[in-house]
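One structure is given here, and the rest of the page talks about it.
Excluded from the complex is one protein chain; the other protein chains are retained at their positions.
Presenting chain A:
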Amino acid sequence: MELKDKLIASYVAFENDIDTSSDIHEIRSKAFQNFEGLGFPTKKLEAWKYTSLNSILKQDYSLFPNKENSIQLADVQKYFIHDIDTYKLVFIDGKYSSFLSETTHDTFDVCLMSSALAKPKYKAVIENYFNKIARKDNLTSLNTAFANEGAYIYIPRNVEVEKPIQIINFTTGSEAATMLQPRNLIVVEQNAHVQIIERHQSLTSNPVLTNAVTEIFAAKDATVDIYKIQNDHKTASLIDNSYIEQKSNSVVSVHTFSFGGNITRNNLNFYQRGEHIDSILKGITIIEGKQHVDHHTMVQHIEPNCESHQDYKGIFDERSTGVFNGKVIVNKEAQKTNAYQKNNNILVSDRATINAKPQLEIFADDVKCSHGCTIGQLDDEALFYMQQRGIPEKEGKALLMFAFANTVLESVKIPEVKQRIAKIIANKLNVKMGFEL
C-alpha cells in the first residue's frame, strides 16, 4: 500500500483512539483533509525542485510502534550532551520515556504534548498557540493531523532557564521501518530565556522517516537558542519543519548541524511580528556517500527596524547533494530592515552536487538586504603552506575545512555543544584532532 493510503486508512483509528471530542479534533481533521487533498510533495513543486522524497516513501513504515521499548541509559548516553547538567525530554519510538527524562522544575513547564493537549491546566496556552503559525502545506498538515506527542515547553515571564533542555527522539528499530511525527510547542514569554538542544537518533539501521513540526513563540525581549544536531544513521530520513514567531526585541537563533541521515530536509520559517527583532539562522552541513541535505529557510520581515542573519556552510563529498534555498521577504511596512544571507559551499568530489537558490523578495525601499553565495574549493596554497610546515595533507585539509565552518560554530553559546560538534566534524573528516577552540 502506498504510504499516503496507509496514512489515510489509519487516521480514523488514530482519532478514535485519542479522542474525538476535544477542540484539537477539529484542527486535526482539517489538517487531515488538507493532506488528503495535497498528498506528498513532488519535484514539480518549486519548493521541492531539488529534493525528491520518492525513494523514502516506498518503505512500508510502521506508523504506531506498539511495543513499549525500553533502552538502557548506558547504551544511549553518548547521544546526550552528558557532560553538563540538562533537562531532558526523551522519546522512544515516539513514546515518552519517564525513565530517561529529567524534567523536575517548578517555575516553568517542560512536559508532554499529549498531556498538554488533554489537561485543562494548559488549555489557555494551547488555544493561543497550538497550530497558529504552522503552515498549511502538505507535510505540516500531515503532522498536524497526527499531532499527539512531542515536547511542550512553556517558559513564563522573566524566567531564565538555568540549564539547557535536551529533546531527544530515539528510534529502537524494533519495527522493520518506522515513521514518527513528533509535534513540539515552545512558548517563551516576555523577557524569558531558554536554550534547547534537539536530536533525532535511531539505534539500528532500520529505515526511519521523521516528519517533525516545531512551533516556537518568542514574546517581547525573549531570548531563545535552538541547536539541532542531525547526525543519524544513513538510513534515517528527517523532515524538520520549524515555525518561529518573534515579538519586539526578541532574539532567536537556530543552529542546524547536518552530518548524518539519508535525506534531510530542514524547513525553517521565521515570522517577525514586532520591531527590533533579531533572527539568526546558521548551519553547517558536512555529508558524503549518497546523503542529501536540503536547507529551506524563509524569513519574513513584517515590521520595521529588524534584522536577520543567515550563514550556511556546506562541505559535500562523494555523491552527496546539498540544497540551499533561502528566502527573505521584506514587507512594504518593514522599512530599515537589515537582512543578510550567506551560503558558502565546498565540493570535495566530482560527483557531489550543490543546488543553491538564495532568494530575495523586497517590497520596501529603505532596506539593506544582501545575499552572497559561493561555491569553490580549498585553497591549494594554504594547503601547501601547511604541508611545508609538516602538517600532513589530510590533516591540513581538515583544518581548512574546519576553519571554513568555524564562523557558524563561533556563535554557539554552549561550550559543550561546541566541543561535541567539533568532535563530530573531526570524525566526519576522518582525523584525530581536537580543533582547539
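Operating definition for what follows: contacts are C-beta pairs under 8 Å (C-beta built on N, C-alpha and C of every residue); 3 or more make two chains touch, one makes a residue touch a chain; residues count from 1.
Simple rule for what comes next: contacts and distances are computed from a predicted model.
Novice: Going by UniProt, what is the name of the one chain that was not included in the view, given "Succinate dehydrogenase hydrophobic membrane anchor subunit", "Branched-chain amino acid ABC transporter permease", "Fe-S cluster assembly protein SufB" or "aminomethyltransferase"?
Specialist: When "Succinate dehydrogenase hydrophobic membrane anchor subunit", "Branched-chain amino acid ABC transporter permease", "Fe-S cluster assembly protein SufB" or "aminomethyltransferase" are compared with UniProt, the left-out chain turns out to be "Fe-S cluster assembly protein SufB".
Novice: One chain is left out of this view; which of A:62, A:115 or A:355 touches it in the full complex?
Specialist: Per the contact definition at the top, the residue touching the missing chain is A:355.
Novice: Given the contact definition stated above, which residue among A:27, A:133, A:177 or A:373 touches the chain not shown here?
Specialist: A:373
Novice: Using the touch rule from the top, list residues of chain A that touch the missing partner.
Specialist: Counting over the whole complex, chain A touches the hidden chain at residues 46, 332, 335, 345, 347-377.
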